[in-house]
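Heads up, one of the protein chains got dropped from this complex, but the rest are sitting where they should.
== subunit A ==
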Amino acid sequence: MTNTLLTPPTAPKVADERVASKGAISTLLGRPEFGALVGAVAMFAFFAFVAPVFLQPSSFATVLYGSSTIGIMAVGVSLLMIGGEFDLSTGVAVISSALSASLFSWYFGTNVWVGVVLALVVSLAVGFINGWILIKTNLPSFIVTLATFLMLTGLNLGLTRLIGGSVSTPSIADMDGFESARSVFASSVNIAGVDVKITVFIWIVLVAVASWILLRTRVGNWIFAVGGDANAARAVGVPVIRTKIGLFMGVGFCAWILGMHNLFAFATVQSGEGIGNEFLYIIAAVIGGCLLTGGYGSAVGGAIGAFIFGMANKGIVYAEWNPDWFKFFLGLMLLLATIVNLIVKKRAETK
């Protein structure tokens, strides 16, 4: 520690690199999601080889569905991570959103769309509170969002039993507006004879919007700036507080979408669900090239990370491997994908 402090910091050459023109290939290699892309292609080829049923269009639609429910959240989580924070409350926040929509419209007997709007308010408020406490207290996001995670878990259980009398919500399938809400959040689209879940399209749209924000707008620059060095960003006039709170609210928005999907796909929600999923979203973002330290990454990367997870998760079933080893294979797949990602990134950086 002391030794490193004695050596004077060398002047960064970043400025030179930025103005130097790059070839198309090295630009591609330098993208954060490139390593994940290689990992995804390798995994796809692997499962196509060991389990031919994997290539069948209907199977692929299933893989995409499994990926999309991780991927929708991974969009918000990736952006938040680029902005230098992360969120442990995302898994239960999805269920909180679904519960508030379901319980509100059930208890007051309203059109379910009222519950849907209320859930959006709740989800954005959870994100806002996360960000606001983070800014006000200056605590690390690990502590703040861990606290939110615990509080939401307790609220989910406590309020659901208090309002509905059971730990799972009453069914709202027969209420007004359910069918129209289901067609928005949980329907399927038939493409060439294959039913593709609407979450897949929502996911793609979200990734496109997030990429546009990151790469083409001023807000995108702010996100990279606050993740890279918040103090430096503040010094050059980036609204750090607004950006960070906005990022948490973005995560809340994604949680709302996925929560609504859960609610309208299954009509009831069990209040204990969602715990542990926050790690999947973070894993997807990390595989996709987002750095845990912030300032680097992409929305597309998070999507590819979710896709890798979806392929591993479903591919093991298609390959009909011994289920006792399921979790082991899953872990191994994730580790390999991340290592491939790292190797490719390092090679790209040394070029």
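In this text, a residue touches a chain if its C-beta (ideal position, glycine included) is under 8 Å from a C-beta of that chain, and two chains touch if they have at least 3 such contacts; residues count from 1.
Rule of thumb we're sticking to: contacts and distances are computed from a predicted model.
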Item to check | "4Fe-4S ferredoxin", "Simple sugar transport system substrate-binding protein", "Alkylation response protein AidB-like acyl-CoA dehydrogenase" or "Electron transfer flavoprotein alpha subunit apoprotein" - which is the UniProt name of the missing chain | outcome: "Simple sugar transport system substrate-binding protein"
Item to check | Absent-chain contact - pick from A:T90, A:S211, A:Q270 or A:S298 | outcome: A:Q270
Checklist entry - Taking the entire complex into account, which one of A:M43, A:L79, A:A93 or A:I245 touches the absent chain? => result A:I245
Item to check | Listed residues A:Y65, A:W203 or A:Y296, member touching the removed chain | outcome: A:Y65
Next on the checklist: Counting contacts across the full complex, list the positions on subunit A that touch the omitted chain.
Outcome noted: 51, 53, 56, 58-59, 62-63, 65-66, 69, 91, 104-114, 117-118, 121, 124-125, 128, 132, 153, 156-157, 160, 165-168, 170-177, 188, 195, 199, 239, 241-242, 245-246, 249, 261-262, 265-266, 268, 270-277, 313-314, 317-320, 323, 326-327
